[in-house]
Structures are given as structure tokens and as C-alpha cells.
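The structure appears below as C-alpha cells.
The complex appears here without one of its protein chains, the remainder shown in place.
After this line comes chain A, so read on.
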Amino acid sequence: MRNFEDDPTLSDLLTPDQLQRLSNGLSALCRAPVVISENRAGDAVPVEFNLETVGWLSGGASAVERGAAAELVSFLMLFVAKYRLAANIHHDTTEASYAELQRQNEALRASEAKYRELSDQLQQKVDEQVAVIRQTQQELYESARLRSVGHLAAGVAHEINNPVGFISSNLRVARDYVQNLEPLLPETAENRELLEDFHDLLNESIDGTDRIASIVADLKTFSSIDQADNALCDLNSLLRSACHLVQTEHDHRLNITENLAELPRIPGHPSRLSQTLFNLLDNAARAVGEDGRILVRTLADNTGIQVIIQDNGCGIPETIRSQVFDAFFTTRPVGSGTGLGLTVARDTVRAHGGQLTLDSQEGAGTRVVLSLPVQQGS
């Protein structure tokens, strides 16, 4: 590209028409025709501009005429060149300014796009955070509620434990007394029937108190009222208690097969683990209905513990499978499910450094695998 300051050539300064007209004018002034050209001819004299020879002037009747004509042309060139230079620098600066403007415009666009993206990201982050806060709040509320219910149950269980204890022991003593009284009674058919009935009544009552005592024990395990927040947990015993409670909830109609391997005790949060196992078993129980089967297995290897709860119930339709861990997602009628069971279960397992995976096929059943590491960070 030529710079505005480059020395102009004759054709830069004058068009052929203008050059012709200039030659004609000079020819008319001189006694012989004059020719201005970029090429040197025989008797030509230089036409100078800015110390530069821009052309050659030949013709004219004498050297004096040629010299005068060349001087006149140089003089004209000065003004033509002035205009040319001004126009060139104006063009250069205008182009430079325009390029600069375009660059700024582009930079502005880029920065605007960047800020828009940032703003979108920010909004998305805020939304995510709001969702997390909302869920955490709900879980907190839920866990506080469960804890208070657990405390109540444990308190009631503790209070019942004493009377059940003496009722059970009294009943056994009463049964001995009845045996002692038996020989003293006259041997009649009526008496014998009465005594047998009495015997049965006492035995049934003893069975009843035993069952009360076992429920009370389960409740205490479940709510872990006697345990610290962080303790070494025996998952098998937590699992057994949870099974009993689920049976109680479902009137002992469930077909639960327990296949428990020996497990190392792991550090953890017993009541939360119990709650998790209960939630998973309760889901299975609701899925199988009247005549399904639930298989509960535990396994251990040197990396960790696995608890597998498998049912042959209705399964989870594929359309909702991605949502089952979402908070407040439930398929149960309004009021009967919180939509938090699996959410809390997964969060609890994660808090213990483990994983909860779910395998399901609609109509065939569901398999939940809960893996917990033996060694934990916390």
C-alpha cells in the first residue's frame, strides 16, 4: 500500500485528460508545441516537485521557453500535490479511525457476549443454590421430625419396658402357682378343663409380653436412643430391627428372606442408617403387595460392605426412573408419601462415603444395592 507521504508520480497528480489540456495550454503559449511526459525525450527538461523529477517537458521553440514552461508546471504541481496529499492523509486517517472503531465495536460485542453468558451462568448458579437450600431445609425438617418421633417412640418404649418386665415375670410366677394348685383341686372334668384353659391363657399372655418386649427392643435399636451420634454399627442387627419394624407396619404378612453374612462393624450414624434401611425395606414391601418376596442379603469383602434388598414387585417404570431420587417425587397418593425416602437414603449413604444404586425392571422387581466402605474418612 502506498503511504500518503510517498512521492507522487505524474499520473498520481494529473489524469491523462488534464495532462493533455495542460500541454495544449502551454503549446498555445509557446511558439512550438510542448509535450509533458513521464519519459525523458531528447531536449526534455525535468519538471520537479519536492526535489523529485515527476516528469519531463519537451518541445517549445527554445530552452528558455522549455524552462519557463517547466517552471510553470512545477508551480501548478505544488497545488495539485497539496490537494493530493491532504486527500491521501484524510483517507488514511479515516480508514484508520474506521478500523479502530470496528475493533472497538468487536471488542464491545465480545465483552457484551461474555457478560451475558456470565449473567446467565450466575442465574443458573443462583437457581441451583436455591434448589439445594430448599431441599436441605426440607431434609432438615424431615430429619428433625423423624428424630422427634424416634425420641418419642424410644421414650414410650423405655416406659413400657418396666411394666412389661414385671407383667411378664408375674405371669410366669402365676403359671407356677397354677401348677402348684393343680393337685389340690378335686379331680373333676370341669376343673381339669378350667385349669387347662387357665394354663393356655397364661401362656398366650406370656407370648404377648415377649412380643411387646421384642418390639420395644427393636424400637430402641431403631431410634438408637442409647447410642452416640457416631458409633460402630453392626449393619446386620440394624437390618434385622428394620425388618421387624417393617413386618409390624405390614401386619407380619411379608415374606422376607434374610441371608446375612458376617460383617465388620463400621463407624457411622446408626439411627440414620436404620432409617435408610427401613425406607428401602418399606419401598420393597409396598412394591410386592400380598404374595411377593423380599430378599435381604449382606456381603463383605476387604473393600466394603454391600447390603442388597431385592424384591419381585411391580418395579419402577422407565419414564420415572431418573426422578426417583429427586426430593418430593412420589407415586403414592397425596399425604401417604413424602417423596423423601430415597432422597434421604441416598444422602445418608453418601454421607457415609458409600453409594446407592438402583436396578429395576417394570413388572419384574427392583434391586437396591447399598455399598459402604469399611474405612471411612469421617
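Keep in mind that, in the parts below, a contact is a pair of C-beta atoms (placed from the backbone, for glycine too) under 8 Å apart; a residue touches a chain by one contact, two chains touch by 3 or more; residues count from 1.
One rule holds for everything that comes next: contacts and distances are computed from a predicted model.
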Task: Determine which name in "Serine/threonine-protein kinase RsbT", "Diol dehydratase reactivase subunit alpha", "Oligopeptide ABC transporter, permease protein" or "GTPase" the UniProt entry assigns to the undisplayed chain of the complex.
output: "GTPase"
- line: Which of A:N50, A:N230 or A:Q323 touches the missing chain? It is A:N50
- prompt: With respect to the chain omitted from the figure, which of A:Q20, A:S62 or A:T93 is a touching residue?
  reply: A:T93
Message: Considering the complete complex, identify which of A:L85, A:L195, A:A231 or A:A351 is in touch with the unshown chain.
response: A:L85
Statement: Interface residues of chain A toward the undisplayed chain are 3-5, 49-51, 78, 81-82, 85-86, 89-90, 92-93, 96-97, 100
